[in-house]
Each structure stands twice: as structure tokens, then as C-alpha cells.
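Would you mind keeping the following structure in view while I ask a few things?
Every protein chain of the complex appears in place save one, which is left out.
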């Protein structure tokens, strides 16, 4: 194996941090050489500090790594994956970018910042141009790239494909979100057994805004938000992984089910992001059974990176109804950030950073 | 206790049939004197033939009742509650109506018939006028009255209140439906553990049509379907009882949250249906917590007859977003039919029938 | 209604505290006049401080009660129900007993104290004699009475009935315990969905010891621990309420299933505890179906106070196998403490205290 790029995982003991560690096991391009954690964990080895909650075993190489603080001084790498809580990310990620480090972040802290991309390489790889804007504006030699909220991910991929082909006017979406989206310990078992919780704090606002940025156009100056209407209801259900969304979509003109099916099935990622190690294969899988996708059966499609669409059918009010499933901790979190980092390497941002 | 009206439960061994038996225990007006079942059960006593699945105990009076076939000859009553499967109901309910019996049915067989009301006494008690049309058209001395599909119930109550006050244009709805809605054994446990099933056969079509009939106007000739658009997605989730629906509503003109809240809270059933024994008290309960209603906590509101609304807030595309919860086997099935029967008694249809 | 005895609930905002408040609604003998909570809650009214998690509504009388600290000075009552965490109970309950207050406690802090009874009025009402020992030893005018760990409750009732009739030698027990036994938020949903946790901290030790005390003999000096062997495995399962235990029992001599069934069915509580308001009716319900008891169907038997036994059959190694179900937050917690208080009133301890 050629030399891999040394990288760190920030906030490595939490649920998303664990997913980063698991997915980066044997990654062909990146090698995890550092793990950071809160004051409570610093100095302990990862195997001891981390209450591992994934069915996949903790990789052996991770166990002895000693946890360090989330500061530039403690990290001798040019690339970090951030699973920090938003409140911590706010300062730490800027410090790191300032210090010349590329931050691929799953935190929400900077998703709304004008010059920070919310990146989905299979649909908007040119948004990384914002890194140039960041560097000019703040004098950074590194930079910050985020992936979307886990609920926005599958929806944005689907909508972008439709937008490209037909233009997009209005979207109704209702999510049924997995427990792992709330972190660990997250949702109390007594709150969700035999139950649905029709509320996730701040989620609807995030989702209604993010999709318009992700589907927006990079102009060199910044992102022009995509101009479509969107209404979201978000719910928590008793599912471990995999966010489902019911979607009703109004396009620029009436589009039939077959035409839309063709477009979704044929969609290929732009060439620069198509064959990256973590790229979804395929980007979208359209299922034709009447009762799919389902989280338990379909969330691991394409190693958890594929957006699975099903039940494509006419909508009595708008044009199309469908169901979208995306793995919230893989495509919608750690896997997404890793894919982002691969794109940055491919585009040459990393050598520029180091 | 004054003499109660003798009644029968049709299809008494199934899950809805059991709910009828349980809810009619100690009913002030009705006394169950006969239970019907399929050939397999006929001749056995109920306690032996019925695999009881409710947490409430089987009433002692029901155990020794010998199950009879679902035919006019076997039933010496003027009122029956039908929990028959649609395929059986199609013939049996007509035979009974012909024989002078009033059929309060939970079956879907005749919901779409022009002269059969889909009755929700708290919002459309005048639809019973269709009984007159039935009698004229078919020469029946009895008649058939249905209650809606369990998913339409809470939604229709809510929409009717809004329609009355503001006029109704368009509705998006996404349901998260309980397992008991599929009967027993119904959904396989392996299909729903850690899962959502985004499909319920024929449910979306039913729901999109029924609401327009329920909210329609009785003209003496028949029902003028209400003129509004509706798009429904229906899903099955791991909840025992209680159907949740996310609703986005467009009214005739913009309406604020406070105004709508006032109207929902103040709604009272028409006088004739307001104080019936099974009437919901209140018709609508509007909850103000950000995360309610929830099935486990709120389904038994008003003994399972109240429609619980929550999360009333502005909708970015239409006017209002909200969540509606209704107990699917009580308000949405057996309890609804019993309430219908009480209205028929109050309106004098029963003496006319007997 | 005659004047009711004023009482306080200690630790009223937690999950067991809420159950006390709910069960004491309309209690014929006791009236809740004070609620205590942690520093964070003190001064707030209960309706605001408490995140209510029960399906039954919070009683209206409780909402405006202002939460006070758990100290004798803040409480003008002669009787308190304690839902305190063990660490807090350790000091607070002694202070209250010292101050002349009778403490009916669900906390584990003093269950192992030599002069504190673990009381189950239907089987060991004479253990309250230890209150005399407490008063002598510590100079208290009040006293402390505990109920058992929720897992010990149903098992102890069952074993005591068998011990009385046949003598008891050895017991194997394996529990499958409900989530509410861990309090709120308690078990994380990600830990229990599609899972079993074969471990509950310190539970096996507690259960193996407590049963011997509960079934022991009060000698005037103290309790002679019952002399039988016991081995316990404890597990957490995805059930909201209701602890199930598989039990294999060796008696002093071989006993047949019918004989044991007769004894369990015929058992009546001692006269002084038999007709108290919260007494289980019956003490033991023996079910004969092959697949009962089940938590969802049977936990509310006798308003959640009855011990439900089923699957009584021969054991290939010992004498009898059976399954025992008991509602862990009613019979096994709040309901148990209330029943204890009723016994203390009946036995005259309260007037002596006040």
C-alpha cells in the first residue's frame, strides 16, 4: 500500500466519531493517526475511553491510540474529520482551519456560514470553490467543508437529480428518522417504545434551509440559494439506522413517472466524484416493489452510501410522490464527510493545505 | 337500569370484533345478545372460539355466548355492529338491511356506495339522511351506516372544523399508522421491528376519497363531495394503537395559528350528537407542548374518542402545519360505530327499523 | 369524604415519584399536600418542574403545588412516600424518621438495615414490628418502612405462599425486566431496540438477598433470614412495564402441579392487610393458558397489584417450574409503598407517630 494521508478524528468517542473510526478502518487513502476527545477522555487510550456501540468491532489499531485535545498544537495532520458537538466545533474548527488544516465536518456549526460549502460530491462538487472564498476572507491556509444534516442528505440528492432534469418548484417532505440521528444515549427507550415522537428540535428549520443551499449555484462569489418552496415535518421513529422521507414534488412542468424513473436511474455523479473510494454505487437506486425502500432491508445499499428511492407515483396535488431512504450515520454523517475528503484530495485542495 | 336495546356483534372473534365486545361492556343503551363468526367458530362459545388479544379482560357475559352465523335468520335483533371482513360484509350487510336491521359497520364494503353515509356524528350527523335514500332505492326497512377508514377519522374531524371556519383548498397528509390497523395476526413482527413499511395496500386511495365524502354536503339526493385537493402518503410503524398524521393545510385564505387554535379548541359537536354516551369529550383536544401528541401518551384521550391535535404552526407552502392523532381501533373503528348507533337511536331511526 | 391524612411525596418529579402522584389521586385515606424535589426544582410548581411521562394525565391538583426541599422543616406531615434516589434517601429518610415522620420508602438505601422491614403486607405484615426496634435503637418517633426491589416483589409473594404450604429449599430465577425499572431517561433506545441486555448493575445481589429477608421470621429482636438457596440472573428487555421471572423451585418435598396450583389460587392475605384500599385482589392470579402471563396483557391485573403466575409445570431438576409477572412501578414500587402505608395506618403506627 502506498503511503496514506495521516488524518485525525475529532470527537472520536461519540456515536458519529465511532462511525468515522469504523469506516476509516482500512481506508485506501487515509490513515487515522490521532483521535481527540473531551477533557474527560484526554490521556486515556481509545479502547478504554470509548463506550463502543456499533455492531462492527472496534478496529484493533484504534484501541491503543491515546486521546488528545482538539487543538492545532496537539494534531500533526493536514486533514481532520470532525464529529464535534456544534458548540465545541464553533471555536475548534476555525482554529484548525486557521492553522492550515482541512476540516471535513459533520457538525452543524458552520453549515449556514456564507463561505462554507454543504457538500454532496455526487451532486455539487463545485461548491468546494468556497474554500477559496474562505481563504481570502479569513486568511486561512486550511478550510472547512461540511456535510448536510442527515435528513437533508437523501432528499437533496433526489431533488438535485430532478431539478437538473425538470426544474423544481415546490416540495413537501415528512421524515421518519432513526434513533442514531439523535446520538448516544439520545432518545430514552421509554419515549420511543410503542411510540412516535412528532418533533425533533430545530430539525425542520435546518432541513427547509439546507436543501436550498445544497441545490444552489456556486457563482465564484458564493452560493445562490436554489429558488423553490419547501415544507418539512420531522418525526422520530423506533428504527436504529436509516432516515425515511415521504416526498411530494412539484416540478417546472408535469413529469410522468416513467420519465422521472429514467432520470433517477440514469443519474451519474460528475466525473471528478464518480469513482472515489467512498462514492455511492449507484448514486440513486430506484426500487420498483410497492413496499420498498424499508430501513431494515435497504439502508446498507451501496455500503450505506446510496440514496434509495421507491414508490415513485403521481401526486394528486403536485407532480410526483415518492419515498427516499438514506443511511443517516453513513451517507448522512461519517461516510459523507469521508467522501467529501476524498473529493478534496482529488481536487488538489489537500496538498495546497499542507 | 332501564331495558337496553338488544344488539349483535358481527365478526366478533377478530380484533375489531373484540374491541366492540370490550367497549359494549356495560353500555348504557345497548346489550350484546348475539355474536357471529365464521363457519369455523359457529357453535362454539365465544370464550373458547376467540383468541382474545386485548389487555382489558374479556367480559364475563361474553364467554358463554354461542357463536351463530351472520344471517338474518340467526339474529333476533334490530341493531348490529359489523366487524366483518369487506368480502363477507358485501353480501351479509345487505341481507341484514333488507331484513329490517340497522347495520353500524366498520367494514369498507359500502363506504363508497352513493347512498351509504360515512358517518362521524360530531361533524356530519345529517348524513344519516341517506338512510331514507337507501330505503327508497332498495326497499329496505333497515339500513347501513359506516364509519370511515381508521386513518381518515382524525383527519376528517380536524379538516371539517377548519373547513367550517375558513374553507378548505388543499391538504397534504402523511400517516404513521399503528399495527392494530392491520388486524390480527396482521403485520409480521420481522417486518416491523427496527423498521417502517412505507406502504399499506389501497390505503392512500381510500383516504384521498373518503375525506371528500365525509366533508361533503347532504342534499337530500345524496352527498356532494367536498371540493378540495388531497394527497396522502401512508406508512406502517411499530406502534400498537393510535394513528398519527402530519398535515399541511391550505385554506380559502391565510389563517394564523392563533385563530386556527381558537377554532379547533372551541369546536362543539352539533347538539344532537354532543352528549351521546360515547361522544368524544372534547371533540378536539389541542395540545400546546412542542412534542405532542404521541401515540403512547395521548391515544386514550377522551376514552380514545377525542381527536388530538398538536404542533399547530405556519406552513411555508400552504397555511398551517399540524399533527393529528386518533385511536384507530376506538374512534377509528369500534368506538366510532357505537357512537354512530347512538346517533341513530337519538334520531329515531331504530324504532323505525324495528 | 372524611378528612384524609396529609402526606408528602419525596422526589416527586422522577418516574416513581410521578407514579406515586398518579396512584394517590383520589386515594380514600391519603391526601398529597406536599411534593419535594432537588434544588433544581424547588420553588417551581409541579406542573412546570415535572416532565410527566405517564399515559395517565397529571392530576389537576398536583400542577400548582410548589416543590419544597426534602427536609423535616419544609414538611408539615406525619407520613411521606419516598421516591428518592438511594444516595439522597440515606440522609433524608433518617432525618425525617428522627423528626417523627413515618417514611414509606421505595428507595434501596435502608432495605439491608437490620431494623428496617422490607414489607409486603399480603405476606409479612408482622415485619412492621421492626418499627419498635428502630424507635428503641435510634430514639426516633417516626420510622422507615421499605418495599422490595421491583424484581423481588412478585417472586417473594409467590415463594412465600409456597414456603408456607410446603417449605422452600432452592430457587433458580431468571428475570426479563421492563425499561421503567431503570427510571427515566434510563435505558437508551439504541441499547434496547432489537436487543436484550443481560445485566442490571447490582440487581442479582439485591434480589438474592432480599427474598430471604422478606420471607424471614420476625422474632421481636429482628428478622431471621429464611434459609433457602437462591440463584438469580437478571436481564433487561424491550418492555415498558412489567417484570417477568422464570422460576424453578425446590420445596421441602415433592409437590405436584395441582397441589401447588390449589395453594397459589387459594392464598388469602392475613386479615389485617386483606381489605386495605390498595390490597391486591386477588393476591395471586394463576393463569392456565400455556402462554400467559405476558407483560402487555397481564400487568394491570388487580390494578397492577396482583402477582400473576402461569405455566405452572413440573421441573426436571427441582419440583416446579413457573413464570411470575408483577407490575414493577405499581406493585413493585409506588403502589407497594402506598399499600405499606395503609397497613401502618391500620396497625395504628401513624397516630403513634404524629
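Each chain gets a letter, A, B and C, in the order it is written, and its residues are counted from 1.
Just so it is clear, a contact is a pair of C-beta atoms (placed from the backbone, for glycine too) under 8 Å apart; a residue touches a chain by one contact, two chains touch by 3 or more.
For clarity, every value in this text was computed on a predicted model and none was experimentally measured.
Within the whole complex, the absent chain has one touching residue among B:28, B:43, B:64 or B:185, and that is B:185.
Of the listed residues C:194, C:221, C:259 or C:275, the one in contact with the hidden chain in the full complex is C:194.
When the omitted chain is restored, the residue from C:240, C:307, C:326 or C:340 that touches it is C:240.
Counting over the whole complex, chain A has residues 53-55, 193-194, 240, 296-298, 300 touching the chain that is not drawn. Across the interface with the omitted chain, chain C contributes residues 170, 172, 174, 176, 193-199, 201, 208, 229-231, 233, 235, 237-240, 244, 246, 248, 290-297, 310-311, 315-318, 321, 323.
For chain B, the residues in touch with the chain missing from this view are 15, 53, 179-180, 184-194, 238-240.
Note that in this section only the chains that are shown with their structure count from here on.
Ranked by how far their CA centres sit from the centre of chain C, the chains are topped by A. Each chain gets one centre point, the mean of its Cα atoms, and the points for chain A and chain B are 43 Å apart.
The residues of chain B that reach two or more other chains are 193-194, 240, 296-297, listed in rising order.
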